[in-house]
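One chain of protein is taken out of this complex; the other chains stay put.
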Amino acid sequence: MAKIFAVVIILIAIASAVPIVMHWWPMPQDISVHGTLIDEQYADTMLEAGISFLASQFLLAFFIWKFSAPKPGERVKNFPGGAAGLVAAAFLLVGTEVLALGVFGTKAWASVYLTPPAANAMPVQVQAGQFAFYFRYPGPDGKFGPLHADQISEANANFFGLDTTHDQDSKDDIVAAELAIPVNREIHLLMHSKDVGHSFYVPELRIQQDFVPGLDVTVHFTATKIGKYEIVCTQLCGLGHYNMKAYLEVKSQEDYDAWIKQQAALQ
Amino acid sequence: MSKTKNFAVVLSAVVLVCCGALILGQKVNAAGEGKITGTVKLDGTAPHMKGIDMGKDPFCSKAHATDPGKMETYVVGSGGGLENVVLYITEGLTGPAASQTATTEPVFDQKNCMYTPHVLALDVDQKFKVTTSDQTTHNIHPLPNPMTGNIPWNQSQPPGAAPVEKSWKAPEVIPVQCNIHPWMHGWFVVVKGPYATSDSNGAYTINNVPPGSYTVTAWHEAAGTQTQKVTVAAGGSGSANFTFKAK
Partner (left out) sequence: MHDMSAHAVPHGAPTSFIRKHVFSLDHKVIGKQYYALALLAALIGMALSWIMRIHLGWGSFAIPGLHLLSSTGAPGNVLTPEYYLQLMTMHGTIMVFFVLTTAPFAAFGNFFLPIQTGAEDMPFPHFNMMSFWVTFVGFWVLIASFFVADGPTLGGWTQYAPLSAIGSVGGPGQGLGVVLWATSIAIFCVGQLFGSLNFITTTLDMRCKGMSLMRLPLTAWGWFITSVMGLTAFAVLMPACILLILDHVAGTSFFVASNLVINDQVLPHSGGSTLLWQHLFWFFGHPEVYIAIVPGMGIVSHVLITNMRKPMLSHRVLIYSMAALAVLSYMVYGHHMFVSGMNPISSLVFSFPTLVITIPSTIVVLMWLGSLYGSKLRINSASLFALGFVSMFISGGVSGFFLAQPSIDIMLHATYFVVGHFHLVMGVAAMFGIFAGTYFWFPKMTGRMMNETLGKAHFILSFIGAYCIFMPFHYLGIAGNVRRYQAFTDDYLIPLIPVHKFITVAALVTGFAQLIFVYNLIHSRFKGAIASDNPWQGTSLEWSTATPPPHNNFGDKMPVVYHDPYQYSVEGASADFIMQTSPEKINSPNEEK
């Protein structure tokens, strides 16, 4: 039984590594500027975690194989170096590994969260609500009109609660159900939830950020590849959570200009 | 004839009619019943209805690829006929006609990510079915005021799911919406007694109205309500036309 068990551990360890090594279900392609840092960090961590995983499982299997059938009269032995050696190893190996990961990881994190958006970043507001995202562009005046919670009316397609009769800034605001953005242009996304917690997740963009009801947060990113991607909600928000999504359309500048003109006409 | 005799005759007639009504139910009434007909119009040009961006759900946007969906707050037909107006009797109903429940079972369908019909009129306690013709999940979320005695509910209906059968306990105008597709918005208008909903030409007919004089109310989700007095003769028909102004 011990030998079977040891072999099973080895086989499982190897089988677990295969899909990772073979990239059977890889991370979605990266279309963001900051994503390379995250991907490098991920690759480093995978390497270190992978080695730790395989080494410890192999060692476990080997010890089970070797020490489960002691010869009669055999004495127990102690691990060379004893506890002190292992504790030192844990501190040195894991400690430095972890510290290194932590320090380098800070760079990737900082590139998303601790650097302010560029001054010319294009602002777009996203509002999450059960169970759809809506996007608001400030229009030619570059200004967003204020939101009035009491004027939100899905029945009348006023998803943000804009008062276009009174608020000058709201008059030219453009509301759309998809997020179209020009390629290679930094986007400053202002995130607002109208009801409960939601999250904005575009794996290709290497962005995930929760919406906090009552507290508007922002993220910024630059998409580098034209295409259509999915924005999904990752914060459990109710029965339609799995169905809460929208599309991110990264367009060339010309296509984007045409699109926004068309949207303006639809308002 | 003496007064007592007179009274006795009336009394026995009433008793007879009541017993007959109890035994035969609707049928007795139907014999002498009339109807109220008319049209509902919208004055002036129809307000512009915003288009609906269904981009979030590929099924919905595909279903509307050629005919983009738009809001259905005002649906105005040729000649200014206003659709989706509910007409019902608010005063003058007595006897069985006031307490009887309609026996048909209307259907509220979710089709191409819109509600068909947009407004469903219902009698108190009348059963109705919510069905789906779509290959995407909807949730049906009517929002009655719980103080009326109507109980709110919220239930998903995945593609191919069995119809949901429900009824309402009290008269109320109940908005219904799909949270998965926030533009999907409709109404259950629950009334007591006979009712009708105006068609695409604005025409309507309230059937099964016993002879008498009544106040007819016309309700529209955005334009508000109007009333008119109508008299229906036995087996005949009364008429009431309404004209709303867009708000």
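Brief remarks on what is shown
When the chains are written out, they are named A and B in that same order, and each has its own residue count from 1.
FYI, contacts are C-beta pairs under 8 Å (C-beta built on N, C-alpha and C of every residue); 3 or more make two chains touch, one makes a residue touch a chain.
Only a predicted model underlies this, so the values are computations on that prediction, with no experimental measurement involved.
Checked against the hidden chain, the listed residues A:164, A:184, A:208 or A:224 yield one contact partner: A:208.
Here the missing chain is touched by one residue of A:174, A:187, A:232 or A:250, and it is A:232. Residues of chain B in contact with the chain left out of this view: 137, 139, 141, 143, 152-158, 160-162, 164, 175, 177, 179.
Taking the complete complex into account, residues 1-2, 4-5, 8-9, 12, 15-16, 19-20, 24-28, 37-38, 41-42, 45-46, 48-50, 52-53, 56-57, 59-60, 63-64, 67-68, 70, 74-79, 82-84, 86-87, 89-91, 94-95, 98-99, 101-102, 105-109, 112-114, 129-130, 149-150, 152-155, 161, 193-197, 199, 201, 203, 206-215, 217, 230, 232-243, 245 of chain A touch the chain not shown.
To be clear about the criterion, only the chains that are shown with their structure count from here on.
Those residues of chain A whose C-beta lies close enough to touch chain B in the complex are 129-133, 154-157, 159, 176-178, 238-240, 243-247, 266-267. Touching chain A in their complex are the following residues of chain B: 50-57, 71, 73, 136-137, 139, 154, 156, 175, 177, 179-183, 185.
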